[in-house]
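All protein chains but one are shown in place.
As written, the chains take the letters A, B and C, and residue 1 is the first residue of each chain.
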């Protein structure tokens, strides 16, 4: 195993060879009035931009993989580099100095589905899917929610029935991110009329198979960050089944816990819409930096954002010390939805009339996306209520709330 | 029926004859630094003062009754004057101009137990108890809560067993206001092992009977506004039973709905601790009347207090127009506990160090009673949770929450 | 009742049931708001004319001597609750309340005589821009008459208005950037009288807005409770879970108190009680907050479906958040209450 400094030196050289450096002063630094004033709350990519971006992302993943950086913390038998997570984190920090495509579009693929496969798939599936996912050859999505089964996975009605060596899947899924880009989908289906939680099975379905139809789902923000997916008698082979028949609920829990962790990660105030500098510039340009009510509210908001970050760093450190987070990780998700709501209230108060109509003034009306997106944060990745039930039972040991 | 002006003229003459007028400028008006700075949150009377006050209150009630003003809105057959509630309200407003004892110590007697008797008692009981209660000859208390049955009346364990013509009562009650002054108590007991809510019966028990022991219960404020009551084989006659055997739950609901209404009545900001003038003087004397954060918070607090008052007046008007309030009256109680908590936060913020130690400065440390009393408001008169269950089911028609 | 009394008479409620039924029915018969909100004008002209001709709502607050119905704030309270429930997207608030109150409060008899009859008849659509800035104006793109201020005096502009509707948060109440010829402006009220007129008119219009918000919140509660009874999760209606049931109760609390606050402030206005300046801002602050909170929680009760474009929940949510900046923010109301009480 290389020492970290050597590893980083080699990585920097590799990046240097293929990508241009981002000028230091541009990096991360927010400048009022410069560039786009878009406020990204959900990934609602422009279809044209997206068509352009996906090949670039795939090429970047392929280069990473071929260079040995595609899955730094992954086991060697599946093409990983077999190094610790701290190497991976250090590499990721390093990449921010270079003009490379981000992995945001692969959050589901790499942050949720790949870890699920690593935990639940058989040897053959691991060898087949893990390198392909990390290399960007395959992009995956998650097919869980249904119109009749939001938080309650046990009421899933999509059915998989055995047919020949494989299965026939019919059903409707909803709130799927990136289904229109995905090559495979992790789907949970009913496979027996049996008792709740034991009647479900997970599959990896080919999203290009006949019978799969993907439709954008327009949410209240006006954009379409999600899809509806209709499956009409879709044939899947026997080796598409993930883990045993009847184990679908456990498989889904693995994916969901990674989802919460991925969502919780955005709960701190370091970058993007939660950047302290960006919020201060907003207050200054809105002309109320000297209003003590606004200053007090700003201090309160920053307190909430920072504490969420501190808590996450303390948890991450505990994980590095060998105490991986349990279900309490969902507290981060709860903090995120509360913080998004607090942010919405703060920016609306600061901007006043400027947030209700688009006068063309830079960096003002753009914040409506926070106001409109905040409710989605309380619903996505496990609603607040479902997470609280889970934490009450699994962290506090209270009787299952009902 | 006399016209209201005539009625009031006669009443004023009657009051004039027996009581001295309060100088107009003294009435209701709060003056910083004058008199006691006590902040009354619960009735925690000084035992010595109380011993003095009770006979005065009884004498006042007797004079009222004998003068024909003891129960203005009551039915004539039980000694009432048979006039409408608006006459009663007008008379009560009139009494504020005179130096007469208040009825605060009789809130339970007249506000809760008397209306319960009027609704559930038989003819004999009504004739026996109603005049006595309104004349102040009897003072009543309410014996519902038990250590093992707070919000859940159906788990009451005090037992009444038939013995001869009467009953034998054994059990322990708690959170009783004024039990040490009371002559009779409305008690709910288990009278059968039968199904929940149908196994309870109400009685009027003589508080001076052998086997009744009353002990003060010290609450977190340091005072003792409540009692514990121990009943050890207390014999009550057959005619002490209120309504039918097994109807105790319904009887209790009547009393509780009057309790909420009585508590809700204090939720608005007209007098006493919620007086706008008193709060403004507090802010001014604490030296932060020019702090815009405090001014904003003051405006928010006043908004909550006023809206509670407006809502109550609108409800009262609807009641006068023939739409008596249903279970939604409990919304007032919820507002009251929220407003007490908001008040605690506000005064603590305004006073800062002055609320945490008694430096002897007038009107500062006295406010700790609000800080310490606020939690009691959420618990007494039906906890927030129990009231919300009740409103969800009975006002919104939702399935019984569980 | 005298001006020093602080307790208004609230007894008129029952006789307004008929008015409420009429307005609710009229609004129910209109084209659904979704079918008109994406059109340029954002409302249905034909329905606006029917509203004037069949029900006369535009004339409600206009005194009889200016060819109106001479009704009070109490009646307006009922109408605005219904407008809020229905998310009515036409210029009713701007023309029939805000502009009417500005003209009435200006005390300019001639201007009232010339301008109010057209507003009452619904043939003139009026609006007002009271902050003296070039900020977007409510329904400016359909306004025949603009009441504006230079910060000192008021002016009426009824010709040469160039307006452009712009993207706004509230999809059911459009805003527009407006330019007009200074030359065509007619002074309204006394020179230098704008601040006083605007303060008085704003308080009055806020009471209408508060009622509208209370009505909108009531509608959100209704939708939520109905959904909570019908939607099943984990094998039972979600409304049987305390988390949902208690939230619905908290929504009810705000709805009932918001309705009472707006109703009370309206009575204070009609009876000229001393409580009015406080009651107006209390209602504005409370109803605004209540609507915003209830609309947000309503999305949460509805779950994923509440977050979709197709569901009406977001139309209320948008309206509620946009209202915050229409005639002063909640914090400004709080500060005004402290000022007015003499703190």
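Keep in mind that, in the parts below, contacts are C-beta pairs under 8 Å (C-beta built on N, C-alpha and C of every residue); 3 or more make two chains touch, one makes a residue touch a chain.
As the structure is a prediction and not an experimental result, all values here were calculated from the model.
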Give me the visible chains that the unshown chain touches, in label order.
A, B, C
Thinking of the whole complex, not just what is shown, which of B:219, B:254, B:276 or B:303 touches the missing chain?
B:219
Option from A:38, A:232 or A:328 whose C-beta touches the chain left out:
A:328
By the document's definition of touch, the residue of A:169, A:308 or A:370 touching the omitted chain is A:308
Touching residues (missing chain, whole complex) on chain B
145, 147, 149-152, 154-155, 174-175, 196, 217-220, 222, 293, 341, 348-349, 351-359, 365, 368, 371-372, 374-376, 378-379, 383-385, 388, 402
What residue numbers in chain C mark contact with the hidden partner chain?
241-243, 246
For chain A, which residues lie in contact with the unshown chain of the complex?
276, 280, 283-284, 289, 292, 295-300, 302-304, 306-308, 310-311, 313-315, 317-318, 320-321, 328, 331, 334-335, 385, 388-389, 391-392, 395-402
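We take it that only the chains that are shown with their structure count from here on.
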Chain centre separation (chain B, chain C; CA means) in Å:
39
On a C-alpha centroid basis, what's the spacing between chain A and chain B, in Å?
54
Counting only residues that touch at least two other chains, what does the list for chain C look like?
241, 331
At which residue positions does chain B touch at least two other chains?
292, 296, 402
